[in-house]
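One structure is given below, encoded as structure tokens.
Missing here is one protein chain; the remaining ones are kept as they sit in the complex.
And then subunit A:
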Amino acid sequence: MDSCNCIEPQWPPDDLLMKYQYISDFFIALAYFSIPLELIYFVKKSAVFPYRWVLVQFGAFIVLCGATHLINLWTFTMHTRTVAMVMTTAKVFTAVVSCATALMLVHIIPDLLSVKTRELFLKNKAAELDREMGLIRTQEETGRHVRMLTHEIRSTLDRHTILKTTLVELGRTLALEECALWMPTRTGLELQLSYTLRQQNPVGYTVPIHLPVINQVFSSSHAVKISPKCPVARIRPAGKYMPGEVVAVRVPLLHLSNFQINDWPELSTKRYALMVLMLPSDSARQWHVHELELVEVVADQVAVALSHAAILEESMRARDLLMEQNVALDLARREAETAIRARNDFLAVMNHEMRTPMHAIIALSSLLQETELTPEQRLMVETILKSSNLLSTLINDVLDLSRLEDGSLQLDLGTFNLFAVFREVLNLIKPIASVKKLHVSLNLAPDLPEYAIGDEKRLMQTILNVVGNAVKFSKEGSISITAFVAKSELLRDSRTPEFFPVPSDNHFYLRVQVKDSGVGISPQDIPKLFTKFAQTQSTATRNSGGSGLGLAICKRFVNLMEGHIWIESEGLGKGCTAIFMVKLGIPERLNEPKLPFMPKVPTNHGPTAFPGLKVLVMDENGVSRMVTKGLLVHLGCDVTMVSSGEECLHVVSHEHKVVFMDVCVPGMDGYEVAIRINEKFTKRHERPIIVALTGNTDKVTKENCMRVGMDGIILKPVSLDKMRSVLSDLLEHRVLFEAI
């Protein structure tokens, strides 16, 4: 060792100090080596660590530092040059790495710091989300509660159950201390405590409805917080502590009439009930918004459920009422039927009972009239006869009228001669009219059909009655009867607006006007004319007798004939005109077949009535053919028989005067033949008379026969007399049937 110019003198290495340095170096190296190992271990463990490269650098730096210190251990004592070399390299490396690390750290540390801020931000966000979750959960809970409540409320249609359930469920959901429902009284001026949750029997508190608090609640559709001190909230006995918060909500009481078809229920009813909800006292709980919403929703649901219950109640009541009415009606109907039956029985009996003695009286009186009588006796008998005739007419009228009213009277329709009816009426009325020196004139329009279809007897009765009245109530002057066909313009009379006659092809309206110059009728009496038993009170009519039924019966007959009857008069002393219109049918020639179906009167001819008459018989049935032939042979005819249509057509000639054809075989053979025969003989006088023999008398057969041009029909089996008369009719009246 060379001496140097140091301040302190060199000292030989002290052993103790050396030793301590040696040990410390050793431990430092150890620590330096183990730190990177730990780092690697923990980094490997944690998957998320972004700055691996930095760690590697750091590790390298530490390792190298440790190496340096380790190598230092060898430099305490004498060491070789290699050791010095290694030491130097180590130191150099360490220097490089540590500088690089220092540079890297400048970049990295700000990044690491920012991670921390992000972490804080995320934590805040998580807290916020947690809070929101909590909120949503509460809302969902509320929704669930509402649904459940609604379900409970709507599962019944009984109003009490609905209300009770509402209160119970609300109380449970919201953990209420008390829940009460105030309903408006009938008068609508007060609210009455109807239901409460806890108290089983609510005392009938009433509270006037026009309190400001109540108005406030009613005017808002939301639940409103009210003071626990107001009358509606004071339903519990006063508690010792702070009462809980109170909320009130209105419940609209909807009525059926509120539900218009396309509108929502109008809340114009202004009838509300009040629901009051109280939180438990001393709980420091507050009404939350979602709880208020729940309450509002429930109130609405309750309103609807109540209205349903109300509707149901009403419909049940209506149904019960209807059933009662039904039963009552049924009973009434049965009673009416019994009454009608009793009356009909009575009438039937009376009919017979009354007419029998009347008949005796009238018959015997008229017989008596025929015998020798003194003038006084004759007078007496005549009076008896007249009175009994009147009585008989009265009986008939009454019975007729009852039958008419029953509706059991039906017209006897038939074809009749219209002119003859009028003439008959004229004939009947002329004697009386001439006694009273009244002139009767009949005017029938030229277009009036001679024949008509209707009820002849009753039409005559009507005309006779009307004309009879005219004669009865006229002391002098003239009666004119006009009859004509009513034309469509005249059909609608402004005076009879309810009468709409509809003319058609086979009906016409007969209009008859009977004008008289008699006492006339005052306008206010006219409506009474047609009511039965009512008589106008003038003395003139009183003396004329009559039961007052005549016109009533006429009116009913006219109505049955689908017509109308009325009387016009300009006043007392100015005469009156009776007018009626009835519907009559027009007889058509084709409606009445003129085929001799069963001639009723057998004309008497000798056995050989038709000598040598050439006749052709066509019949498939052997037996019936033979019988027909036998009949005709017996009558002297010269009979040719054929058994089929073709044969018939072959054989028929102009010599045959009559062809008898069986047409009751199924099929058209007979009709075909008839058509062919018609075709074959173009000249009318050459054609034989074609007669159908059939077992069928229905309309179809008749129509078919007429359609193909047959001249007659005979119903099998034919008797001798029938055949005889048919033949003679046919041969006589041949001309008639050609007209068809």
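Heads up, the rule we're going with is that a contact is a pair of C-beta atoms (placed from the backbone, for glycine too) under 8 Å apart; a residue touches a chain by one contact, two chains touch by 3 or more; residues count from 1.
Criterion: contacts and distances are computed from a predicted model.
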Undepicted complex member, UniProt protein name, chosen from "Calcium and integrin binding family member 4", "CST complex subunit STN1", "Response regulatory domain-containing protein" or "Histidine-containing phosphotransfer protein": "Histidine-containing phosphotransfer protein"
Sole residue of A:E620, A:E647, A:E672 or A:D729 that reaches the chain not shown, by the stated touch rule: A:E620
Subunit A, residues in touch with the chain not shown (by the definition above): 620-624, 626-628, 630-631, 633-634, 662, 664-666, 695, 716-717, 719-720
